[in-house]
Each structure stands twice: as C-alpha cells, then as structure tokens.
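A single structure is presented below for examination.
All protein chains but one are shown in place.
Labels A, B and C are assigned to the chains in the order they are written; within every chain, residues are numbered from 1.
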Amino acid sequence: MNPPDPAVLAMRRAELVRLFDTAPIKHLFGMVLTYDDQGSAVFDLPYNPGLDHALKGTHGGAIATLLDNAGWFTVAPHFDTWIATVEFSVRLHQPVAATHLRSIGRVVRLGQRLSVAEMEVRTDAGALVATGSGTFTVTAASRG
Amino acid sequence: MNPPDPAVLAMRRAELVRLFDTAPIKHLFGMVLTYDDQGSAVFDLPYNPGLDHALKGTHGGAIATLLDNAGWFTVAPHFDTWIATVEFSVRLHQPVAATHLRSIGRVVRLGQRLSVAEMEVRTDAGALVATGSGTFTVTAASRG
Amino acid sequence: MNPPDPAVLAMRRAELVRLFDTAPIKHLFGMVLTYDDQGSAVFDLPYNPGLDHALKGTHGGAIATLLDNAGWFTVAPHFDTWIATVEFSVRLHQPVAATHLRSIGRVVRLGQRLSVAEMEVRTDAGALVATGSGTFTVTAASRG
Partner (left out) sequence: MNPPDPAVLAMRRAELVRLFDTAPIKHLFGMVLTYDDQGSAVFDLPYNPGLDHALKGTHGGAIATLLDNAGWFTVAPHFDTWIATVEFSVRLHQPVAATHLRSIGRVVRLGQRLSVAEMEVRTDAGALVATGSGTFTVTAASRG
C-alpha cells in the first residue's frame, strides 16, 4: 500500500476534525478531537455526569466509545474512502469516577482491505483506565 | 458454585431494574431494562439521534454500551456482591441508522471469581447488528 | 449473499475433510474433522501428551487451534474462494488435563467480505473448556 503524502494526511485530519464537530454524539458526550504530532487521534472527554452508571462511575460504554473513536480516527486519514469498524476489544483496568478521560490511537497495521489499531484511555493524571484494539475495513463509500 | 435460589434471583433482578432507573446513562441514552423468562437482561434503546456519529448511523460506542449492559445485568443477579466488567469484545455486523435496538445477554459460565456472558444486539425487526462476549469479575463490594 | 445450494455445501464439506487430511498439523496434534447434521465443523482431539504445558495440562494454544479450526471449517464451505482468519478470541473457562477435547463452530453471520463464527471446546464428558469467536475474510484465492 502506498501511504498518502503527509500533506494529504494533514488535510484529511483537518477535515475529520471538522466532520466530528457535526457528530451528534460528540455533543451529547462532550468529546473533543485533536491529532497529535505523530498523527494519532486524541479524544478528550471532560467529566460528564450523564455518562455515569448507577454505581457512580463512568460507564464502560463511554470508555468503549472513546476507544472506538481513537482507533477509527487514527486509521481513517490513511484511506481515500470511508472505513468501518469491524470489531474491537475493550479491557477495563480500573474503575473511574468524575474524571476527565483522554483516549489515543496507534496504527498497528494498514492494509488495503483491513487495518488494525491499538487504543488506550487514561485519566488526565495519566492513570491507565482501559486498553483496546480494533479491526477496521476499507469500504467503497467515497468521502464525498 | 451453589446457584442462588430462583426466588433470590427474581428479587435481585427486580432490584437491578430499580437500580438501573437511577443510572444517569440510562436517561441520557433512553435505555429500558427488563428481564426475560430465562433471566436474561434485555435492553431496549429506541432511536436516539443524539447517539449518531457524523456519517448518520448509530455510533458503535452506543452499541458497545448495550452489549456491556446486557452481559453485566445478566450475570450480576447470580452473585451476592457486585461484579465488574473485566473485558468485552464487540463485533459489528452491519451499520444501523435511525432504528430501535435491543440487546440481550446469555450466561456462558458462572465462576466464583470470573464469569463469562455472550451478548447480541438486534434491530426491533430482528436483524443482527452486533455480537460480543465479556468477562466479569466478582468483587468484594457489598450490594448493600 | 445467495447461499450455496445444499448439495454444493455437502460436496465442499467432503472436500474439506479430505483437504484437512493433508494438513501436517492434523497429524502432529492428532485431530479429526467431521461435520455434524447442521453443517458445523467438529474437531476431535484425543489426549495428546505432547500438547501439555509444563504444569501438566493441555496448553491453551492447542485449545486455540481447535477454536480457530472449528470456525474456519464451519465458514469455509459457504464460499467459492478460500477464506482467511482475520482475528479470533479465546476464553478459557477451566484448565483441562489428559482429556479428549472436541470443538464445534457455529455461523453467526455470512458476508460477502467478512464472516463471523462462534466456537466452543468441550471435554468428551461435555464440560465447557473454552469459547471463542472469530472473523474470517473471503480472499480471491481460488479453491482450485
């Protein structure tokens, strides 16, 4: 696979930041997307009490959302067409409550049909909350 | 492991339905918990446009939330103390948009320290949207 | 996806049983493949002391091999070309030692590009040893 030009990657990342701003779930959760210098997607989620489960911690589903996002948005800029999440795993290392969370993705492998990323979620103090990995498939759907 | 008495299980399930009603994420998403005749937890999520991603489908993180819930609430009634999700996997079989979703859990194995459940999400028309499985650990935290 | 004719499926299953007989790992491990009435691949592994780990049980890698095989051979007959395992998960429910093991697969979803199966391993007395699930991709490689 010929990797895209760095300028193309940078342009696509900027487009994806704008796209994410139109995502209803971004606003419901309060997530913010940036890309770091290595091109990894970084999602910040300031504490949102609406995402608590009944035992007063942040729901694992919110953490899974951060992991899925970090993988998808890290892999997506590498392709001309849209990608779709095939599967992802979530390992929860410690419960968290009332804390700002940050997820980040890392490309493991880019393939013409299937790509793999690893993702993690930490508190803003750096404590490891969750890790995951996922497979993403390249679809025929144009980014339009 | 001695399984709890059916009356105890039924009582705990009723308590868990009441507990879930106090979960902020229940209200943010609009999920409803019931238990079926086999004692499996069933979560209904009427279409909530706030859970859409930017490409106009239901976000995989919302589907992961339904899977995690279905496993946790199916396993939890079997134990005196609280359980915690250790890890779970999510396989997304088809994208969904603007659709009522329903998840259901099934116990695979109950152990004194670790239990395993399988979960699925379908549309209300019965189409398979996602499957997952998870490991849940029994904690020392009293339900009290 | 148009499913193959039942006669085609039966023919392909018979071919796969013959193919598996040429697999070196079949002979190293001592595995036997059959298909049950539902078309699920069934692998029998009589106790092979060579597959023990140092603590005198059957190695998890041998159990993973049975799970991978059960999924692959359950899905493969449904496609004209070869499939390849993309990923699979292994959950080990109890240690086993000196026991005949049997794995079986079940189709969860058949897709034109990606399919999913669930698999389990039991002792010949029926005790649940392991469960898993996997994603399989359809390749362009002709069965030739």
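Note that contacts are C-beta pairs under 8 Å (C-beta built on N, C-alpha and C of every residue); 3 or more make two chains touch, one makes a residue touch a chain.
Keep in mind the model is a prediction, meaning the values are calculated, not measured.
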Residues from subunit B at the interface with the omitted partner, ascending: 86-87, 89, 113-114, 135, 137
Those residues of subunit A which, in the complete complex, touch the missing chain: 89, 91, 93, 108-109, 111, 116, 118, 128, 131, 133, 135
Subunit C, residues in touch with the chain not shown (by the definition above): 19-20, 22-28, 49-55, 59-62, 64-66, 68-69, 82, 84-92, 95
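By definition in this document, only the chains that are shown with their structure count from here on.
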Chain whose mean Cα position lies farthest from subunit C: A
Copies subunit C and subunit A - interface residue numbers shared by over half, same or different: same
Centre-of-Cα separation between subunit B and subunit A, whole angstrom: 23
Computed distance of Cα centres, subunit C from subunit B, in Å: 29
Whole-Å gap between the CA centroids of subunit A and subunit C: 33
Touching two or more other chains - residue numbers and ranges from subunit B: 89, 91
